[in-house]
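Here you go, one structure.
Only one protein chain is missing; all other protein chains are in place.
Coming up: subunit A.
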Amino acid sequence: MPTTSRLEQCFAALKQQDRPALVSYLTAGDPDPETSHRLIHGLPAAGVDIIELGMPFSDPMADGPAIQKAALRALNNGQTQAKTLEMVRRFREDNTTTPIVLMGYYNPIFCYGVERFLADAAKAGIDGLIVVDLPPEHDEELCQPAARHGIDFIRLATPTTDAKRLPRVLGNASGFIYYVSVAGVTGGNAPTPERLENAVGELRAKTDLPIAVGFGIRTAEQAAIIGRYSDGVVVGSALVDCIEHAANPDDAVERVHGLVRELAASLYTCRTLCEVVD
């Protein structure tokens, strides 16, 4: 029986409501397993549409200091791949609609065993994977096996992806396209608005998949501007910073969900408000 995926249903519903998805990134197990569970559990109610859950890795080459530290906090508190999957399974006990995408690096998946990982991930209720260090040249490693397990492989397109290369990047992509707004690491410089809007426009001409934009987006204002023309806005380092600066676990939960509510409110109205302004 062909069914539509949670990601498809999510983007279809958002299209109806004419608003972009708020995609939040948090590292699984940061700062500790129980607080992390509370953080994730409360995200949909605070306004998150899609949850990106980081699989901590000791050597996150594509991440800036905020997410590197988050990974270390999680690992130092005993986070493992198995615990990350268990966290998703627990989340699914009372949420069967919010899509969850695991994000990270290939090595922890490779060491877990690709087939075993995909089977366990599908069973836990994972909808997609973003694996930073698996370009299309290595699609046979994980992208193609994931498709066989009904798990989307979300591809990153970047400012360096030129027209010649783009078809290859889009080739086996599914779920949505993650446009990396700046050449750099997570939590770095903010993108230039005009260049970014053009880039998303060019990308849209080449794919029917929804396009979410991430890297360097920290505030509700930035999110609102990008949300006018993208199908989703990803915020990560700014949320992770909330955890770092929190006095205690309760404070971390309050700060993270507080920022999420702010971002969500701004994305709810970004398209209607700007019409008025225009």
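By our rule, contacts are C-beta pairs under 8 Å (C-beta built on N, C-alpha and C of every residue); 3 or more make two chains touch, one makes a residue touch a chain; residues count from 1.
Please note the rule applied: contacts and distances are computed from a predicted model.
Undergrad: Have a look at "Response regulator receiver domain-containing protein", "Simple sugar transport system permease protein", "Cysteine desulfurase" or "Tryptophan synthase beta chain" and point out the UniProt protein name belonging to the hidden chain.
TA: Listed in its UniProt record, the absent chain's protein name reads "Tryptophan synthase beta chain".
Undergrad: Tell me which residue among A:Gly42, A:Pro135 or A:Pro249 touches the hidden chain in the full complex.
TA: Among A:Gly42, A:Pro135 or A:Pro249, only A:Pro135 touches the chain that is not shown.
Undergrad: Who touches the missing chain here, A:Ser5, A:Asn107 or A:Asn172?
TA: The single option touching the absent chain is A:Asn107.
Undergrad: Pick from A:Ala62, A:Ala122, A:Ala147 or A:Ala246: which residue touches the chain that isn't shown?
TA: Result: among the candidates, A:Ala62 touches the missing chain.
Undergrad: By the contact criterion defined above, which parts of subunit A meet the unshown chain? Give residue numbers in ascending order.
TA: Those residues of subunit A that touch the unshown chain are 57-62, 64-65, 68, 75, 80-81, 105-112, 132-135, 137-138, 155-162, 165, 169, 180, 183-185, 188.
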